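Apart from one protein chain that is not included, each protein chain of the complex appears where it belongs.
Let's look at chain A:
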Amino acid sequence: MQREDRLHYMDNLRALAMLAGVVFHAALAYSPLMHPIWPTADTGHALIVDIVAWFFHLFRMPLFFVVSGFFAALLVNNRGMAGFFRNRCARVLLPLLICLPLIITSLHWLTAEAAVNAAQPSPVLIWLRAYIAENGAMPYAPGWAHLWFLFYLMLFTVLVWVVSAFELARFSKKIATLHPAILPLAFPLLLTPALAGVTVPWSAPEFFLPSLWALFFFGAYFALGYQMFLSTALLERLRSRSSLWLIGGLAAYAALFWLSNGFISQGNASQHFAYALLEAYAGFWLTLWCLITAKQWLDSSNALMRWLADASYWVYLIHLPLLFAIQYRLLDVTMHWTAKFAIALMATLALSFLSYQLLVRHTVMGKLLNGRVPKKRHGIDVPKAI
């Protein structure tokens, strides 16, 4: 592969997965399920939000980790293990260390302000208001916030070295020769025990220490992406049944939503295991369908998609404080939830994109996040090496 070539469908998928995260977080304010625990929870909420938002939740991050695993294999292939480590430290660890304190501090400050000032506070803000009145300050629970995925990417970077040291790549040839039906049927079964150990739908592993279930669950998707690079025919062999994965994924999600009463019921032990099983199958089949469809429809690039792909990392990094700032103010505005959702989402995206173009794209930060600083040539950016 030429160093200047881009895998457009992977780039575009990663961008879409990240931008879907912004939509997901914006929607949580209007989710009945999240109303008791989400800081910006609004009085206006509707079941449709839960149906759509949690649907995307099932395969958004798995898809992201598949893409990450794929690019990890590409980096190891092109630059060796040391080059891979250097790249991950520059593109993942450094942005994490730079952005985390700023994001945590701003989220803490925004929430403290809203807890004190909001006229129509969410249940979380009501609880915080009482806590502040009693203790004089907000409780502080450090974690990775929405940047937890960067922490896990660094852990998977270490695990790539571990797997490489044990020379486990030899198994990839065996996996490549398996019957095409085995992977879609067996892979979710492997994921089920991890999902059975947490709530349905799974919550973000934001705690400072790694979560065993998340290491296994997202690690399996990361390994799948890595394997996809090593066995290029893997996805092709699953292409012929792509509609099956979509229908199966939709059916599994519908069954999960219906049986769990819109995720309100976690059920007894056996029911919970059944929910985890459905969640695993729905998530995997939909991830598979996205990969196959993206290779078919998104494997091209134009200036806009290239720009979006570059901007998505920055947008994801900074979107949550912006979103919270807007949604805290919208709590006191009388308006239909759909209008609030649209305003919060559009304003967050607009500010994020604008700040990317003005403050990041042609600066050191842009180089840190996207590699080489794009050169302007007749208004169109030159494609960069991965």
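Assorted remarks:
The rule is simple: a residue touches a chain if its C-beta (ideal position, glycine included) is under 8 Å from a C-beta of that chain, and two chains touch if they have at least 3 such contacts; residues count from 1.
To be clear about the criterion, contacts and distances are computed from a predicted model.
Hidden chain, UniProt protein name from the list "Spore maturation protein A", "ABC-2 family transporter", "FMNH2-utilizing oxygenase" or "Hydrogenase nickel incorporation protein HypB": "ABC-2 family transporter".
Summary of contacts with the chain left out: across A:32, A:143, A:180 or A:193, the touching residue is A:143. The omitted chain makes contact with just one of the residues A:211, A:227 or A:312: A:211.
By the touch rule set out above, chain A reaches the unshown chain at residues 141-143, 155, 158-159, 161-162, 165-166, 207-212, 215.
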